[in-house]
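One structure is given below, represented as structure tokens, and several questions about it will come after.
Shown here: the complex without one of its protein chains, the others still in place.
Let's turn to subunit A:
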Amino acid sequence: MKRILFALTIAAGPAWSAAGTDPEWPCIQRKQPHLSLGQVWAGPVPDDRVTELARDPRIDALAARLEQRRLPMEEAEAAIADFAADADDARLTALMVAVMGKIEPDRSALIEGIARYGRSQVALAQRIEERRAQMAELEAAADPDFDAIDAAEEALDWDQRIFTERQQSLTYVCETPVILEQRAFALGRAIAAHLGE
């Protein structure tokens, strides 16, 4: 019993303490709900024509390919260079707008998912607390129902295990928005390299 309580304290400690400004945010990294174009792009500010161009099927298809993280950056750079061979600055900017149009919604959904993940961990921690109280009650009874105690203990063990495993994957989960930002930045840099050619 004591062991479980101790493990819970350890697991919950660092994750909830470094939340920054949003108390429900479970990551050490500061919560940044949205990524904006200017953070990854110093090229021209897109106007209406560029926004329209970004819907061009060829540009859209290339953006969809570039966004995939399984496509190595060297290959992405080569694909951008091919595209840049006959693309002016407006088309290059449109490609960046299209890339952001794909990465940003993915990232926002991910951020929302992490917030949900954090909330469900809080709920699970509360349930574990309740189960512990319930077990203490069963054990303190004058005539203990050992079958009920065994069942309660098993349920508690499962919840505890799920909690701990989720907590361990949190480190990786929290890294993912940063990985998406890095991808957007690297693509922005690669596209911007062809501006004014």
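Methods note: a residue touches a chain if its C-beta (ideal position, glycine included) is under 8 Å from a C-beta of that chain, and two chains touch if they have at least 3 such contacts; residues count from 1.
Assume contacts and distances are computed from a predicted model.
Visitor: One chain of this complex is missing from the view, so tell me which of "Branched-chain amino acid ABC transporter permease", "Peptidase M48-like protein", "Cbb3-type cytochrome c oxidase subunit" or "Membrane protein" is its UniProt name.
Guide: From the listed options "Branched-chain amino acid ABC transporter permease", "Peptidase M48-like protein", "Cbb3-type cytochrome c oxidase subunit" or "Membrane protein", the omitted chain resolves to "Membrane protein".
Visitor: Spell out the interface residues on subunit A facing the chain that's missing from view.
Guide: 21, 30, 32-34, 36-42, 45, 178, 181-182, 185-186, 189
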